[in-house]
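Excluded from the complex is one protein chain; the other protein chains are retained at their positions.
Chain IDs A, B and C follow the sequence of writing; residue 1 opens each chain.
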């Protein structure tokens, strides 16, 4: 493996900028049947909350044209179970583990973050943008003041760097990103899923028990790319971008738009090898274009 | 043709709720080669401005997964040319003509609206949501105050009912819809295109001269349906909904979500017969479900 | 990628597809199939209908976009198959009573053929219920000891299970619930569930079902469960 893809996200070194996205990759184990996880730049855990969560009832998935709607509702085993059962495995991997943390109120965020102080992870992704949970979740992420407020408190108590994951559903995204930066965030990631609705006309009812659910996948790529570009133009902290990336060309476009790393979500379901294919594609691109490092084309647009 | 699809939008009678969307149907003439326009509930003109506009330079179209990005930039012959060259033809058609009006500033909106007072159209769609023009356009549509302000002024001087076309790119959509209602709008239409970006990695450049452009088509349907549902729950004036509708099932879902009429946009390019297929599908549905009128399932969700 | 050997309608709307495949495959497992890029976005879970080294057979009903595309494929065309996934049916050491409804009969053929091949002295009966047109009955008759067919009725009206039988059922959820209810508590009953799936491997948590032992993933922990785990009986 050449060095052309090594990427620094602040002072965290990624061997390449490709990272499976939270909630689409479990804790990595399922994909070990397909490839060696050490090939990845990093991986991002399923969204964790302080307490275990059973997630939402009813149908949880619905396909849309080039998209997927999900209403998982942050089903997860809780921070303690993660630390006890998943972390021992993850910490042995030669790749960067990012832990995605959700919460239902300030206290649950802060306690979860404190617990993570006990282990040596490299980066926390603060999820204030999940549209599928009623309390907390997106509620924090759609207004600049609340986003900044929770960011500030989390940054204060965390010994790990905090990357805030933004919602595409709120008010002026750039303002929120700037507010999080000012509040001490060491990185921004975006986008979480777009709020959508599905109706089953045969049943004359909303598909999801929560009525609305999160849209992801190739369908949202143009929107995610625009938001990535806007935020990269505005902030000085690094950005980890995602939303509909399905091949190396897409990944490259996000990097050209300014993203330091990219995350690969829904397309894992369509092609379990997608992150590996993307890494190979980016590497071949660097060779063809005679780039010493992908950094040379980062943010050129 | 049975009566099961007749629809009242305030006191305007549509023989069915299916209307080709602004900018995807010219002034109708091109589609006369495919079917008799009198079969349509109505049709909506290309966005008109006071003065003729040449539109944007550079590439204007870009395909995305299940979507289309456009940067036409409101190319149009201007209100006068419309009144002289298109209206004489349109007024003879046995269908409702909706005139879509854009502007670059308050004065240009108001003068255009005044000119339309001279002809007997049934409904004006006030476009404050075009993302592809620099001045005016979406600038009005993304904040509740400015949207309400322009609506109020337009309603005051127009002898025709005003339906305000909202942008999906702004702040809390429901607030904007409520503000427009309070300002006197007689209807709401939504959604205009979503702001997206495309990059041509081969050229290491943004695809569009304006960098960002408008995304439409099946990809956006889940977002449009959610917004339609939200706005229909909030306002008392009728809603004309659109965004990714590609078949009668989609149309039915928007009607179940509360839309009085639906508009059919991008899919016209994929299937020029789409509006007719949708009308036939809705009619067959009413027969199968033994509905006297589609109104019986409108807004049931 | 697997090459298609044959793909033909058994009756209108029901197709049998044979593809090249070798490897270990258990009855009750499924594969994720796709023969398209992003429209639809996801692969489709289809059970193993039959298998012998070199030939994997699916039996599927055309119900929407994905299965419509599958039905257009011709011998020589390629289809992407991932799997086998899921736990499959358990090893049964008693006589077997199988209850299948509609396209839910698909995974039962390989189950029975293999059971009888490995346990020639054990009995296997199968109840087959169809709404309108039956299919595959002759094939089942060739491998099972007894076939009880019902068309248009309610299969559980006919069902009587012997004390020494293990019951395995696959079909519409309403049918499986009924089977789970009427079979005496002494018999062991396994049901094969369906769920909308994205990944098929346990990563997305989209196929979760509530069980007495907490949430389970239909794709990875199932699709086969003991009745008491998933139904209130």
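Here is the rule we use: contacts are C-beta pairs under 8 Å (C-beta built on N, C-alpha and C of every residue); 3 or more make two chains touch, one makes a residue touch a chain.
Just so it is clear, the structure is predicted and the values come from calculations on it, not from any experiment.
From the options B:70, B:95, B:108 or B:210, the residue with contact to the unseen chain in the full assembly is B:70. Interface note for the absent chain: among C:16, C:38 or C:217, the touching residue is C:38. Per the touch definition above, the residue from B:9, B:25, B:109 or B:285 contacting the chain not shown is B:25.
Of the residues in subunit C, those that touch the hidden partner chain are 36-39, 65, 74. Along subunit B, the points of touch with the absent chain fall at residues 23-26, 30-31, 33, 46, 54-55, 57, 59-63, 65-68, 70, 72, 75, 217-218, 246, 266, 268-270, 272.
Here is the rule we go by: only the chains that are shown with their structure count from here on.
Of all chains, the one whose CA centroid is most distant from that of subunit B is C. Relative to the centroid of every protein C-alpha atom shown, the closest chain centre, again from C-alpha atoms, is found for A. Distance from the subunit A centre to the subunit B centre is 34 Å, each centre being the mean of its Cα atoms. Subunit B and subunit C, compared by their mean Cα positions, are separated by 47 Å. Chain contacts: subunit C has residues 38-39 touching two or more partner chains. Touching two or more other chains at once are residues 65-67, 217-218, 246 of subunit A.
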